[in-house]
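Left out: one protein chain. Kept in place: all the others.
Chain IDs A and B follow the sequence of writing; residue 1 opens each chain.
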């Protein structure tokens, strides 16, 4: 169970937003990656970002997570020591943050896992990265997390290459959440999975977000996924935010022409 | 000039100066891998090209050189490197650990404690301890600079998960002065405690990888471990069959095809000195004339 307690600041509920983004802009040469994006993310909130390929949603996520350097803007994170501009942090600080306080779930689990390391080692790595040095404890925590993501404990010494796609994705989630982060970035977390596996993963994510009080930013092009996971929704087109609001309100009463087109284009089963 | 066509110790003075600068930087930042522009040497990679260049840059005409390969002075690699410097530097050579001023070694640290003023040069095949799990050099360099060493423990974790204990028995990773994680070259972990607080200068040269790193005298070197799986240098449960030593690193020698075997000190100088001093083991034969 320790994971939740370890959360460096899981118990800390800042009064204001967890993340305040202002005027975030990134160009690729003369082309806009994302432009002038601003929003607040509050503790415990799950925000979805939707838009078609090339709309800038992945660029935005990469800028937020520190994988890409934006050309302008601020990303202010509430920390125990007060608000900090993530973009102005040293690389060492930012990487420390990405080992403990926040996590990134990749669309392709191969990008977020070490395929040559056992499942237990994959989950344990983040613990060891923040200083855990007791093998027995690390293994117990890894076992607990494998069970939480519905992977049988006896698979702990198997490598992810022996796992199905859905299991790999669940392993990546366990690895991301074991340090009890406050903020999780997810890039199409259910993207490459069968529909039946998707549903189970969605339910798992919902439960974990609720239990751990996580804040999350989820990029996807799947409107059904955001409806089930996200409290709030941001719609992007050509690098700009065209609409944002409560998820079901944006989907059921879209105000912008592009969102209306997006919503009406979904195939009905 | 000491021979036709060769500068003293084979390398030209400019190259030696460049290597000495790298050595000095390595000594100033213990455990840090300093890049240097390794030269082609007249021997194949993997035969100690890095160590030879470091030795060449350190040698003075008055030095006394010892070369060992897995503890032995008389194996091909040791003999040919010793001859190389006899020819190109005309320095005196020895097999005695205590008499040597510079010792080039492959895969061992001599049993006899080193003293101040001596230089121990290690041949290093792969200087990067993190490469096992992170193949990108750009990434491992960043990990060193940011002290992100969780990955090193993942390797040890995998060992315990698979074998029940840390099965890494050579090239066992160490942390230098609480800062850099370092690969001590493929010495047995039995030798790891000798790295720490050593009175001699320890230099590490990787020729193919073009890296030099160093431990100045009396550097604190700690072998990585877990609280519940502490580092254990290990010791074969035997004594030396020739000199009777109870505390030395042993080689197993198969003596026939019926399961016969003997254990002997891997450090040949150590064993010879002990036998010369009258110690004797289970299968000790009389010393050949002219040794020790």
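Heads up, the rule we're going with is that a contact is a pair of C-beta atoms (placed from the backbone, for glycine too) under 8 Å apart; a residue touches a chain by one contact, two chains touch by 3 or more.
Basically, contacts and distances are computed from a predicted model.
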Protein that the absent chain corresponds to, by UniProt name, given "Spermidine/putrescine import ATP-binding protein PotA", "Phosphonate C-P lyase system protein PhnL", "ABC transporter permease" or "Sulfurtransferase TusA family protein": "Phosphonate C-P lyase system protein PhnL"
Chains in view touching the one left out: A
Absent-chain contact - pick from A:155, A:227 or A:240: A:227
Among A:91, A:111, A:150 or A:253, the residue in touch with the chain that has been omitted: A:253
Residues belonging to chain A that touch the chain removed from view: 42, 45, 196, 199-200, 202-203, 206, 210, 227-228, 231-232, 245-249, 252-253, 255-257, 260-261, 264
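Note that in this section only the chains that are shown with their structure count from here on.
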Computed distance of Cα centres, chain B from chain A, in Å: 46
For the chain B and chain A complex, residues of the former touching the latter: 133, 142, 146, 148, 150-151, 153-154, 157-158, 160-162, 226-229
Chain A residues within the chain B interface of the complex: 91-92, 95, 99, 114, 116-118, 120-121, 124-130, 133-136, 138-139, 156-157
